[in-house]
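In this view, the complex is presented without one of its protein chains, the others remaining in place.
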Amino acid sequence: MLSQYAFIAIFAVIAFALPVIGLVMAWFLRPKKPNPAKNATYECGMETIGDTWVQFKAQYYLYALVFVVFDVEAIFVFPWAVAYNKLGLYALVEMVLFVFILLGGLLYAWQKKALEWH
Amino acid sequence: MFDYIRNFFVNLGTSWTNWLNSFLPEPAVTVVNFLVIGIILVMMPVIATLTLTWMERKVIGRIQNRIGPNRVGPWGIFQAIADAVKMLVKEDIVPDGADRPVFNLAPILIAAGAALLWAVIPFGRGMVGADLNIGVIYLVAVGSITTVAVIMAGWASNNKFALIGAFRVVAQLLSYEVPMILSIAAVALIAGTMSTMGVVEAQQVPFALLMPVAFIAYFVAGSAEVGRAPFDLLEADSEIVAGYFVEYSGLKFGWFYIAEYGNLFAISAIATTLFLGGWRGPFSHEVPALGPLYFIIKTILVVFLLMWIRGTWPRFRIDQMLGFAWKVLVPATLANLLWVAVILKLPVPQLVQWVLMLGGNLLIIFIAATMLGRAAKRYAEAHNLNPASSAV
Amino acid sequence: MSLFTNPVPLTWFLIVSAALFCIGAFGALARRNAVGVLMGVELMLNAVNINLIAFWRYVGVAQMTGQVFAIFVITVAAAEAAVGLALIISIYRQRNTVIVEEIDTMKG
Partner (left out) sequence: MQQLMFIVISAVTLISAALVVTTRSLFRSALWLILTFFGIAGLFILLHAEFLAIAQILIYVGAISTLIIFAIMLSRGVMDPNARRFNDQWGLVAGFAAVFFVLLTAIMTRVPWQTTMAPAPMAAEAIQLLGRELVTPYAIPFEVASVLLVVAMIGAIIVARERES
């Protein structure tokens, strides 16, 4: 079984090597003539105004938050799904309960407009 | 001879391994085979870019009543090669104030992520890089590398458009990953396995027919994950320039581009594997060599469908898009998951189970469509719009 | 050549896990930035998970108890990160700082 993962490991090395090789090749081929105007931050041709660190809305965080909850839920759902055929009716009841609790959370987030883009 | 052709690809592999065995020790043969398979699979995004960009230009051109590329080679088929050469020799600009190591790492990471997906996609019976027992969540987990790469690109560019673009894309990726996971979970539930090979073997009927909700959700979420129209907010030129990779040029930009098309191809291949029966088709059991052919045809059809949608639909607004993921797709896929679980426990023949699954799914679609219609009507009334002209 | 043939002893995993735990503890106690503190805590939780899985593999492989516990640890870590970071964001909004020493008063 570990040999499958040995393949993944080798494959990962190749997958990282390919873009690196490409970039090295391009490094040899391409011209290198930097100048200040070229290197300036691109902002539709205007001079850059202010700091890059504009304040972000907490809204982004709320999406990530709800996502985390559902992502964690997935690691419970998948083993359950794979084992489901060998389990009794209680597995169904438990998952229904599990999902309904989560659904309650989703409804709350919905009600509180956490899923709304302002 | 016919027996050899019947299972051509697997037999070819066996012959090749035997040939290697004649002069190499056993571990070396394994390593060489891993390298060969790895190199073939890692080229998939590049191949996808070279072919699909041409196809896309032709398809979109046809939809917009144009011809599309027609200068470089017959029917312009070498257009993609010309583009590749251009990217390779174009000057690379790193903006002032960029975080160089992170800036350079981001395109490598995103390209590697796009390639890594191919490790578990089965092209035919016995033709898969690694038949992992966790194959289907491996696909989701690899997708999270993309999220990281996007954030890195946006942050390292030292450009507020790039950063805002990155944030938007990440919000989009995260929101659509949830319905994607839930629809994949429904597949694992019916198949009783997470191995991609096992999922294909389990599809006596393509799962798309049993649970259209999961298929549609996966399809929509997939096109959102690769940032295709109507979900192409990351490239919304009029709003945020070109998104998180504005500051990239040359081949570094090229890798983002390749990753995008590689992901487009991979999403279609995964949709084929999980919902459309993968390499299964008429006579695919008698003649396994047909498998890869069916697989490619189905995948290209899904790609074509995505291009068609891109050519036809206007872009969503970001609030509509995120709202659609959380308020329509997530409840619908959750409902589908539970419905399938209930049906699988019913003591009725399999055929009846299938019909019930399909029926429940159609009901879910009907309810979702009705609620969407009502929401659209409310929105139109609130904004004094003509109901006919307002979508979603 | 023993590197190629022998299995990994349990103690190795425990040592790595202990090292990770101590690194995490250092981060959690020495970082000034609240997000840095939280990253240290995450490292410590991960060290615990390595231990759980290592003992599962070497002592109790017949049952999945170790893995089940690791899943619960991950769940708790996710909940902790979500709430902790939300608190950090909220504090930043009110006090304009995320330096732990500067937010140690309970009074508003």
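Think of it as A, B and C in the order they're written, each chain with its own count starting at 1.
Rule of thumb we're sticking to: a residue touches a chain if its C-beta (ideal position, glycine included) is under 8 Å from a C-beta of that chain, and two chains touch if they have at least 3 such contacts.
The model shown is predicted, which means the values in this text are computed figures rather than measured ones.
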item	value
In the full complex, displayed partners of the excluded chain	A, B, C
Options A:A17, A:A40 or A:I75, residue touching the unrepresented chain	A:I75
Which residue of B:A48, B:V128 or B:I151 touches the chain not shown here	B:I151
Touch residues of chain A, complete complex, unshown partner	1-2, 5, 9, 53, 55-62, 64-69, 71-76, 78-84, 86-87, 90-91, 94-95, 97-98, 101-102, 104-105, 108-109, 112, 114
On chain B, residues whose C-beta touches the chain left out of the figure	99, 102, 132-134, 137-138, 140-141, 143-145, 147-148, 151-152, 155, 163, 167, 170, 174, 177, 193-195
Touch list for chain C against the chain that is not drawn	2-16, 18-27, 29-33, 35-36, 38-40, 42-43, 46, 49-50, 53-54, 56-59, 61-65, 67-68, 70-72, 74-83, 85-90, 92-93, 96-101
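Note that only the chains that are shown with their structure count from here on.
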item	value
Cα-centroid distance, chain A relative to chain C, in whole angstrom	21
Chain centre separation in whole Å, for chain B relative to chain A (CA means)	14
Residues of chain A whose C-beta touches two or more other chains	71
Contacting residues of chain A [partner chain C, same complex]	58, 61, 65, 68-69, 71-72, 75-76
Residue numbers on chain C that touch chain A, as the complex places them	71, 74-75, 78-79, 81-82, 85-86, 89, 93
In the complex with chain A, residue positions of chain B that touch it	30-31, 34-35, 37-39, 41-43, 46, 87-97, 104, 107-108, 111-112, 115-116, 119, 129-133, 137, 140, 157-161, 163-164, 167, 170-171, 174-175, 177-178, 181-182, 185-186, 188-189, 192-194, 241, 246-247, 250-252, 254-255, 318-319, 322-323, 326-327, 330-331, 334, 337-338, 341-342, 344-345
